[in-house]
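Only one protein chain is missing; all other protein chains are in place.
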Amino acid sequence: MRVLFDSFTVLAVSAGAVFFLAGTVGLLRFPDSLSRLHALTKADNLGLGLVVLGLLPQATGPLVALKLITVWLLAQLAGAIVTQLVARAVRRENQEA
Amino acid sequence: MATSWRMPMATDSRNLLAGATTRAAGFCVLWLVLAGYSLGDLPAAAVAVAGATFVSLCLLPPGRWRVSPLGVARLALRFPGQAVMAGVDVARRALDPRLPLRPGFVTYAPRLPPGSARDGFCALASLMPGTLPVGTNEDGTLLVHCLDIGQPAAAQLAAEEAVFMRAVRDG
Partner (left out) sequence: MAEFLIAAAGFVLAMVALGLARILRGPGDADRMMAAQLLGTGGIAALLLLAAGTDVPAAVDAALTLALLAAFVAVAFVNNAPRTDAAERRATDG
């Protein structure tokens, strides 16, 4: 059972790391601010989701697992709202320029 | 951004009380999950829950949103698949040596009227594959940034909005 849980963790966390890599590559390569914002919002959020998913089998109790999910939910909520704010700021900068 | 910090006058006080009780219960659960259970924490927990409930009632008075539990469940079940598709789409484009991007703007006429429910939909849409609402045009339509303007973004947004509107609407 332990082996099964551990391999699930390794798989999910590795997949999460790949999306953090992709998010950073997108930040480096995408040509404009809004495209970079896509990379940041979508790839990194999925990366965090996969890391949390992978850590769930390692949680020492159901309360710890629930806490991990809560942290993920809050990060997701804050991320979605902040993305909207940044997008509006980019648009304002483009209009001023 | 102008937010009044006065206690909201709900249409009837029973509505306000029901809203306050539900939210206080929700914040109690959140406290238990985040801080764990300990009797010594009780005063701090009471202050935190009361404060959170008050602020929440000020910012979103009860009755402002009509929420359908079944609709929210459907939205929540749909979300993980969409988030994975969005992440895979961005990752594929970023890691492809040819960098297949056709960034540009499309306008989308939302069925949701301007208001907090529409803002919520915009926040959700920014997590969906390829779309990123950046603001409202003068004629009330949404300006949406797309990673690939060849994709059917408007149809996708319309489908997403239909699911969202069954979950949350301005009351």
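Worth pointing out:
Order as written gives the chain letters A and B; numbering starts at 1 within each chain.
What we mean here is this: a contact is a pair of C-beta atoms (placed from the backbone, for glycine too) under 8 Å apart; a residue touches a chain by one contact, two chains touch by 3 or more.
Predicted model only: the values in this text are computed from it and were never measured.
Contact between chain A and the unshown chain involves residues 6, 9-10, 13-14, 16-17, 20-21, 23-24, 27-28, 33, 36-37, 40-41, 44-45, 47-48, 51-52, 55, 58-60, 64, 67-68, 70-71, 74-75, 78-79, 81-83, 85-86, 88-90, 92-93, 96.
Here, only the chains that are shown with their structure count from here on.
Of all the residues in chain B, the ones that touch chain A in their complex are 30, 33-34, 36, 80, 83-84, 86-91, 93-95, 99, 101, 103, 119, 122-124, 126-127, 129-130, 132-135, 143, 145, 147. Against chain B, the residues of chain A that register as touching in their complex are 18-19, 22-23, 25-26, 29-32, 34-35, 37-39, 41-43, 45-47, 49, 63, 66-67, 70, 76, 79-81, 83-84, 87-88, 90-91.
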